[in-house]
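The complex is shown incomplete by one protein chain, all other protein chains being positioned as in the whole.
A and B label the chains in the order they appear, each numbered from 1.
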C-alpha cells in the first residue's frame, strides 16, 4: 500500500455553519507530522470562520479512525515546535480544539489508539460505532505513557479507577465498554451512527454562535485540565521517548508489522502482554 | 386553564424528620418569581427546623415536574434581588439548597427543563420515572445558555463530553439515558418510584442529624462548584437575556404555544432545530 500524497484531511462544507472533516490518509491514518500540520491549518480556518458552528471529525477508512502516533519517527515539529497558544504543537493542537468557539463532534469507527484517543478526548463530544470500535491507550505496552492529555482528561471523564485501567492496561475498549465507562458519549448501532450525528450537527448548527460559544466556555472553565498538568505529561512523555527499554519495545512492534501489516495494525495491543524483555531479545 | 392562586408549593410533614414538598402550580408548574419566593420561604423553614432530616421534592402534576423558567418575564426579583447568602436570588436558592443540613431528594416525573434541571441538580439526589421523564437544557435553542448552575454542576456529574452534549444539543433526555449518563442517580419503573423514594427517605430520616450534616458537608467540600464560577454563568445569562437574537427565538416559541398549549409545552425542544432565523422571520 502506498501513502496518498493528498492532504490527510478533506474538509466538506455541508453548510456555512456545519463542516465535516474527513481523515483520508491511507493505509492506516497514522498520526504523523503531516496530520498535525493539517489539523493546525484546519484550526486556523475554524478559529477565523464567522459562520461555522459545528464540525464533525470522521474517517474515510472503514477500519481506522486515526490509528496512533507515527512510531517510525516522522513526527515533524510536533514535539519541538511551538504553536500559536505558546504551547508545543502536540498540546497546542488539542488545547485549541477544546477552546475554539466551534462545537466538535468525533464520529468514530475503527481503531483509535494513543494520541488518537487524545484527539477524540479533545473533541467536545464522542459518538462511536457499537460494533466497530477499538479505542484505547497502548502506550504502556511499548514502554511509554500518554503525553497529549490522556492522563489529564480521562480521570475527569471516567473517574480515577477506570482512567488507570484504560491507561495502565494498554487494552482496547469496544463500543459497549467505552460507553459504559463514559469514554465516549454513547455508542450507536453502526447503521444509525451517521444519521444520529448528522441530525445532532444540523440541530446545533441552527443555534446562535454567541450562545454556543458562551456555553462551551462556561463548561470549559470547570472541566478542562490545567495547562501546567498537560505540560508535565508532555515533558515526561518526551523523556520516555528516549528510554532504551521503550525504544526496544517500539522496535519490536514495528518488526512484528506495525504500520506495515493490516492484521497486526488492527490487533497489535493484543500482543503487548507478551512483549517482555526476554521475548524481545529472543526476537 | 387558569393558574391557581394558592402557593405553588405544598409542604406535607410526614413526620417531624421527613417532609414532602409538592409543586402544584397548574397548568405547567412554570418556574416564575412566585415559585422562587415559595422556595425561599421553604428554605428558611428547612434551615431553622431542628428535627428535619429529609425532604422529597415532587410534583402534583403527572406530566410536569417543574417545566422551565417563565419566558413571559414574570420573574419577580429572581435576577435582581439578593438572597441571604449575598448572591442573586436565582443562585442563592440553589446554593442554599446544596448546603442546608437537610437531605433533599428529587422524585421526578414529567418535563424538567432549563432552570428546573438546575433545581434538581442542586438537590442531593435525583430519582426519575423510567417511562415518564423529559429532562434537559433547551436554553441554546432559544438563543440563551444555562445560568443557574447547569454548566457548572453537569461536568462534575457526567463528564465534559456528556455535559456539552446536554447543554449544546438542547435535547430532552429520557429515563434510560439520564441514568446511563449519571444525570440522575437512577431511573425506576414508574410503579416503583414512590415506594423506593419513600423507603429511602424514611431510612435516612431515622439517622442522626449531626452525622447527616457532617457527611453532606464533607462531600460538598470536594464536589460543589465555586461561587465565582456560578456567578460568571449567572452574569453571562443575564446578558444573553438581552440579546435581540434570543428575544426573537423566545418570541417564536411563545407564539408557537409555549406556556399556553399543552402539546407544545410537552414537546417544544423537538421544534428547536427548525427555529432558524429565516423560519422565525417567515413566521
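To be clear about the criterion, contacts are C-beta pairs under 8 Å (C-beta built on N, C-alpha and C of every residue); 3 or more make two chains touch, one makes a residue touch a chain.
Everything quoted here is computed from the prediction, not taken from an experiment.
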Seminar exercise, completed: Touch assignment to the omitted chain, from A:79, A:140 or A:254, lands on A:140
Exercise. Among the options A:53, A:96 or A:156, which residue touches the chain absent from this view?
Worked result: A:156
Exercise. Hey, which subunit A residues sit against the chain that's not shown?
Worked result: 139-141, 143-146, 151-152, 154-156, 158-165, 167-171, 177, 180, 182, 225, 229, 232-233, 236, 240, 243, 245-246, 249, 272-276
Problem set entry | Sites on subunit B contacted by the missing partner chain, in the whole complex | 103, 123-126, 153, 156-158, 179, 182, 184-186, 199-200, 202-204, 206-208, 210-212, 214-216, 218-224
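In the analysis below, only the chains that are shown with their structure count from here on.
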Exercise. How far is the middle of subunit A from the middle of subunit B, if each middle is the mean of its Cα atoms, in Å?
Worked result: 35
